[in-house]
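Please read through the structure below; I'll follow up with questions.
A single protein chain has been omitted from the complex, and every remaining protein chain is retained in its original position.
Our next item is chain A:
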Amino acid sequence: MNEILKLDNVELYYDHVYALKGVSVNLHEGETVALIGANGAGKSSILRAITGLSKIKSGSIHYKGKRLDGTLASDIVGQGIAMVPEGRRVFPYMSIKDNLLMGAFTRSDKAGITKTLESVLERFPRLKERYSQQAGTLSGGEQQMMVIGRALMAAPKILLLDEPSLGIAPKLVQEIARSIVAISRDEKVSVLLVEQNSRMAMSISHRTYALSTGEIVLEGNSKELMNDKRIKEAYLGGDL
C-alpha cells in the first residue's frame, strides 16, 4: 500500500505547554488508522497539526510525498484532506442543504458536486428527510452524520474524524461506526480516526496508535493490540 500521509517527529505546543512531543504517524491509501488515548493525550492535536489549525514547532508532515505543514488551514481541504471536527461544529442556522454545500466550497465542478450530494443523501437518508431544516434542530447523532456527509462533499482522499462518538446515543455510535467502515470501502478514502471510545475505534481500524501525554506509547495492528494486556488495562477498562 502506498503511504499517503506521514507525520515525522512532530512537536506542537499551545502557549508554551507541550501537546505533542515528537510524534510520528503514517497512513496508507485505503487504510483506517485509530488514534486512542485519554483526554489531553494529544490525539486532537495531531489532527490540528495536519489541518494547519495549529502550527507545528518542529518535525514535518508530508502528504502524497509533498510537504504539507506550513500550508494555510483554508487550503488544506482543497488538497483532499477533509476533517470532521470535535463537537461536530454544524452551521446551526443554515439548512442541511447549505451545510452540505459548504463542504464542497473549494470544488467548482457542478456536475461532480451534484453527484457527491446524491451519494451523501443516499448514505444518510435521514438528512434527505430534513433537507431544508436548520442544522441546529437536528439531534446529536443526526448532526454527526451531517458533518461526516459535509466532509465527504469535498470528495477527500483522507478523512480526519475527531471523536465522532462523543455525546452520541450508544445505538447511534454503532451506526456511525458502520458508516465509517462503509465510507472507507466505497469512497476509497483513508481514515484517521481519533476516539476516546477505544473499543469502537480499534474494532473498525487496521492499525492503532495509543497516545499518552503527547507521545505514542504503543502502535500496531488493531486486532493484535486489542488483546494486548497493556492496552486492555489502560484503554479498554479491563477484559473484553
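Heads up, the rule we're going with is that a contact is a pair of C-beta atoms (placed from the backbone, for glycine too) under 8 Å apart; a residue touches a chain by one contact, two chains touch by 3 or more; residues count from 1.
By our rule, contacts and distances are computed from a predicted model.
S.K.: From the names "3-hydroxyacyl-CoA dehydrogenase", "PP2C family protein-serine/threonine phosphatase", "Sporulation lipoprotein YhcN/YlaJ (Spore_YhcN_YlaJ)" or "Branched-chain amino acid ABC transporter permease", which one matches the UniProt record for the unseen chain?
M.R.: The UniProt record for the chain left out of view names it "Branched-chain amino acid ABC transporter permease".
S.K.: Thinking of the whole complex, not just what is shown, which of A:Asn9, A:Ser58, A:Ser74 or A:Asn221 touches the missing chain?
M.R.: Among A:Asn9, A:Ser58, A:Ser74 or A:Asn221, only A:Ser74 touches the chain that is not shown.
S.K.: Can you say which of A:Ala38, A:Met94, A:Leu166 or A:Val181 touches the chain missing from this structure?
M.R.: A:Met94
S.K.: Which residue, A:Ser24, A:Thr106 or A:Ser119, contacts the hidden chain when the whole complex is considered?
M.R.: A:Thr106
S.K.: Tell me which residue among A:Ala49, A:Leu68 or A:Met83 touches the hidden chain in the full complex.
M.R.: Going through A:Ala49, A:Leu68 or A:Met83 one by one, A:Met83 is the residue touching the chain not shown.
S.K.: Extract the touching residues of chain A with respect to the undisplayed chain.
M.R.: These residues of chain A touch the chain that is not shown: 51, 53, 72-78, 82-83, 85, 89-94, 98, 101-103, 105-106, 150, 154.
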